[in-house]
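Apart from one protein chain that is not included, each protein chain of the complex appears where it belongs.
Just so it is clear, A and B label the chains in written order, and each chain counts residues from 1 on its own.
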Amino acid sequence: MAALELSDVRKVYGTGDNETVALDHADLTVGDTEVVTLLGPSGSGKTTLLSIAGGLLSPTSGSVRVGGHDIEGYSKRQLTAFRREQVGFVFQQVNLVPFLTARENLLIVAELAHDTKEATAHADRLIEELGLAHRRDALPGTMSGGERQRVAVGRALMNSPKLVLVDEPTSALDSKLGAQVMELIVSEVRGRGTAAVIVTHDRRITSYADRTVEITDGRLAADAVTA
Amino acid sequence: MRLALREIRRSKVRFALLTVAIGLLVFLAFFMQTLLVNLLGFFTGALEHQSATVLVYGEDARRSLEGSNVTMEQVDAVARVPGVASSGPLGERTLTVRADGEAVDAVLFGYRLGGPGAPTLMASGRRPRGADEGVGSSIDAEQGFGLGDAIEVLPGGDGTGRPLTIRITGTADESRFSVLPTVFVPWNTYVDAVRLANPAAPEVRPSAVAVIPAPGVSPGALAARINREVAGVEALTREQAVADAPGVSSVSQSFSLIIGLTYIVITIVIGFFFVILTVQKAASLTLLRAIGADTRTLVGALFVQVLIVVVLAMAIGAGILMLAALGSSPVFPIQADPALVARVGVTILVLALLAALVAARRIARIDPVDAVNRPTLGGLS
Partner (left out) sequence: MRLALREMVRRPGRFTVAVGMLTLLAVLLLLLGGLLDGLATGSTGAVRAQEGELLTFSATSRDSFVRSQISADTRAAVDAVPGVRSTSGLGVTLVGARVQGREEFENAAVWGYQGGVRGVPAPPPAGEAWVDRRLEAAGARVGGTLRLGPTAVPVRIRGFVDDTSYLLQAGVWVSPAEWRRVTATVRPDRILPPGSFQVLSVDLASGAAPDSVATAIDRATRDGATGATSTLTKQAAIDAIPGVKSQRGTFTFIINTTLLVAAVVVALFFALLTLERTALYGVLKAIGASSTQIVRGLFVQAVVVAAVALVIGEVLTLGLGAVIPREVPLLLEPGRAVTSAVSVLLAALVGSAISVRRIIRIDPATAIGGGA
């Protein structure tokens, strides 16, 4: 079962003369353990695609299937539950709640789902694996950039998602830090056999992925097929 | 200036909420001040605006005219004290009268015609010249106490006496007592009225002795002398009598406490709001400093905003006050007095500017180099 299947997805804003087509007839399939980078300049529609795949936006037309669930017709409430249970996000800027410790940041999703019992054990394991055991009770303000990255990635993996969506992971970083982030993301994702879509304009990181799809002006490049 | 305005325009809700909060508090301050001043005047106006500058109460009166009575012997004794130019009985009594067709409570002040105790702030007509004439409090003119009206003192006891009619020959300003309509009448009329209300009373005693000092004698000195020379009385200057009238001091203190608290809350709310705002804007303020805006400009913009908020709030407060004044009645006195509003307004403005100093200090402490240095929190960078 594919982690993500977008079929003929269109996203249009505005009406009549003021219409903007953010995404135009997008087809994309991502295998259940694939890591795909979506490469394009800003304004290319990559963010829109990521949002639709993650259930943050509903498409104007087309079908969206994530981990076997058809979400294009979901209500707001259903989308909220979907995001809680099926996907993980790593955002570009704000990822961590500044007044929660590393551990609490990992547990936040479970708390929202009122499902803390197993989650606590899971979180502790993740913390060990990410090498954060000594920073478990630290607040983000006291952590290094690298430690914060790891907590962010850990948080995205907490609900054992079918799909991890990553937004511009290296946008403000130099090559060394950029490489660090990408290695972290890819090794964690691959290590769990989870799929990931990484949105970026940074060509340097495409080597980390199994496949790269280019997007320009709302259109995906023709060869968007599984390798 | 433009910076200040543009920011207000951009965040209307925040500023609107602040202005409304302060406006309500300002209204509270206005309201309580005017209530205080007017209420105190309604308690003691007649006493303050009559001609005797020294008043001699019974010793046990607790400085309450209502609770005071003196004997005619004491009245004579006071008259004999050196330094007294003229003196006479002063009677104060709350009675049921019929005014404008309705039975209402009213206060009668009885004084010796030609002697001390006459009303001093005549607004219309003339003082009484003979029996059964009186001067009414002008604020109650519409309620049957106006020039040309007649009031009837109703008989008390079993109610079988013949009512006494008093013709209002003039009105006086600021001359209520105990928050009731008040009529100044000649002493003999006063005695008749009290007898009518209480037929069983064997005698009608004056409530106090009204005294005017001789030229060159100060009221304070004369009061002290009377206290020394006449037994069983307490002589006060008119100012003391007004200030110490029952209810005045407790009302004053209570209201002052509340008004003080209100000022404190206003100051803190304004201070807090602008500090938070400044902290929220830290990034853009730092940026402005980095590209060359000087501290004076930024602090100036802050004070402009404070000024705008306070002025608008005062407009709101004054507006609500005027609405409340519409609901004002002789019992519930609210007047929008411009002088009082101005005084309270200036106080609040000063407090607000002081409160803004905290935010101003924060602005002054911004280091432009932070524009380049600031890390984001929790982002991947």
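Following the convention adopted for this analysis, a residue touches a chain if its C-beta (ideal position, glycine included) is under 8 Å from a C-beta of that chain, and two chains touch if they have at least 3 such contacts.
Only a predicted model underlies this, so the values are computations on that prediction, with no experimental measurement involved.
One chain is not depicted; across the entire complex it touches A, B. Residue B:104 is the one among B:4, B:90 or B:104 that touches the chain missing from this view.
Only one residue in the set B:205, B:225, B:238 or B:289 touches the chain that does not appear here, and it is B:205.
The chain not shown here is touched by just one of A:12, A:56 or A:138, and that residue is A:56.
Remark: the residues of subunit B touching the chain excluded from display are 13-14, 17-18, 20-21, 24-25, 27-28, 31-32, 35, 58-62, 66-67, 69, 94-96, 103-105, 154-160, 178-179, 194, 197-198, 200-205, 232, 246, 249-250, 253-254, 257-258, 261-262, 264-265, 268-269, 272-273, 276-277, 280, 331-332, 376, 379. Even with one chain removed from view, subunit A keeps its contact list with that chain: residues 47, 50-51, 54, 56-57, 77, 80-81, 83-85, 89, 91-95, 97-100, 104, 108-109, 111-113, 139, 155, 167.
Please note the rule applied: only the chains that are shown with their structure count from here on.
If you average the CA atoms of subunit A and of subunit B, the two centres end up 68 Å from each other.
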